Structures are given as structure tokens and as C-alpha cells.
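Note that this complex is displayed minus one protein chain, with the remaining chains in position.
Up next, chain A:
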């Protein structure tokens, strides 16, 4: 009951935020929400299955490019591209997952990285279709979603839906099956669970959520760039999850807020942001391996 009270308070605060924050802080808040959705999507696979994907940028960027291309080439209104972006990202995840989830640990990580870089290279070189390294620019999401407050609420809704989805899956038999496969694949198989099917489903759902984050990024940035698909984008989700605590439901979101806010603060003052980030990560890994969520008593997801 007490937890629910805090949750409602947090929700009220999040809803009131656009009316309290000045323009720029709101822009940063939207970015934090987008990364929060992306990191939560990534962390679903990481926490439930123990598989560390280094290729989630492909799904983030896949969603973003689907939205951008539909807006630019087919003149679709922004919001209508959401289902397409999610579907495209899911299909991409299905394809990459089909080859990757059979492998384990470092092989899985390297394979997802390689596939994502492949997708990046295609987008980066295909000038006639994707605009190559120039990206797709000048995408205005229309009067409504062009407004920062509206976009904030859209991002908040999608993030809340994504988080709820992940939470429900965690408590569903599907989640139990995934954790069984994570903890002991041989025994899981012995009781009749097919690791391949479960892992592929988890990976695909996670990719779909990442695609929704990419969809949001296009409206915020008014453009899409190959950087969205580059491995550094995948690293952002990983860093956010580690920063916040991969074992807690809210961990990746918390890490995202800290990552984005700290980044905005430091980058506006010095060009040594990577140094600061490195020190923060070092301190966390050494002294707070549970991430920032570990400060709250280290309680795992509830």
C-alpha cells in the first residue's frame, strides 16, 4: 500500500512537470523519457534472460527511420507512423534474434553487435533511400506534437505503457519461464520449455519497445541520423541500465534520467563529458554494484 502511495505521488509529479519546467529543462526531460523507454526495453532482455544485447541501437534506429521515411516519402502524419515503427523494429529484432538467441553470453553480445553494425552500414551508405550520413532532416511532427508539452505527454504515456508491459511480463508465466531458462537452461528444457522460442519472443518484444523510443526521438530531434543505429547508441541503454540498476524495474529509467541530466549539465560546461561519465561508472561499479537503485536497499523488482 505504501509503495502504491509513492507511485501515485511520482505519477502526479511527472504529470505536473511540463507546467513547472522552463523550456529547455522540458526538452531534456523528454530526452530522459525517451532513453528511459529505450533502456527499459533493452533491460527486459538483459534482466530476464541474462543475455546482454549490444545491438539494440538497430531497433531504436529501425523505428526512427521507419517513422522518418514514412513522414518524408509518404507524407504520413507523425502519430500514424507509431505502429509501423514498432512493427518494423519487431521484425528486425525477430530476424536478428533468430540467428543470435541460439548463442550464449559473449557470442550473443558480439553477434547482436555485428548485426546492428551491419544495419548501420546499410543506412549509412544507402544515399538514395536513407540519405546516407546526411540523415533525414527537417521532419516536423505537426503543430500538436511539435509542441514540447504534448510530446512530453506522448513520451510519458509510451514509457508508462512500456514499463507496465515489462512489469506484467515479469510476473506472467512467460517471465518465470525466461528466468528458468536463464538460471538453468538444461533443466528448463527438461521440463519442456523451449529456450529458443521463449528467448526469441522476449528479444522481439524488447526490440518493438526500442522502436517506439526511436519513433519519439524523431519528433524530438526533427531528424533521423545513422548515429541512432551506431553501437554507441546501444551503449547508452547499457550504461543507463547499469547506472540505475539492472535488477530493479525502475533501474534503467532512473539511470536514464541521471545519464541525460548529468550529460546535459556537464556537456554545457566542458567537453570532458566522457571523462566524467567514466568516473561515475567506475565509482558505481566499485561501490554500488546494484546501481543507484541499490541505494534504496537493494530490493529487486517488486
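The criterion applied here is as follows: a contact is a pair of C-beta atoms (placed from the backbone, for glycine too) under 8 Å apart; a residue touches a chain by one contact, two chains touch by 3 or more; residues count from 1.
Please note the rule applied: contacts and distances are computed from a predicted model.
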{"item": "Among \"ABC transporter substrate-binding protein\", \"Signal transduction histidine-protein kinase/phosphatase MprB\", \"Molybdenum transport system permease\" or \"Methanethiol oxidase\", UniProt-listed name of the chain not shown", "value": "\"ABC transporter substrate-binding protein\""}
{"item": "Touching the absent chain when the full complex is considered, from A:63, A:97 or A:135", "value": "A:135"}
{"item": "Which residue of A:81, A:223 or A:290 touches the chain not shown here", "value": "A:223"}
{"item": "Chain A residues that touch the omitted chain in the full complex", "value": "22-25, 27-28, 31, 124, 127, 132-135, 137-138, 140, 146, 217, 221-223, 225, 227-228, 264, 267-268, 271-272"}
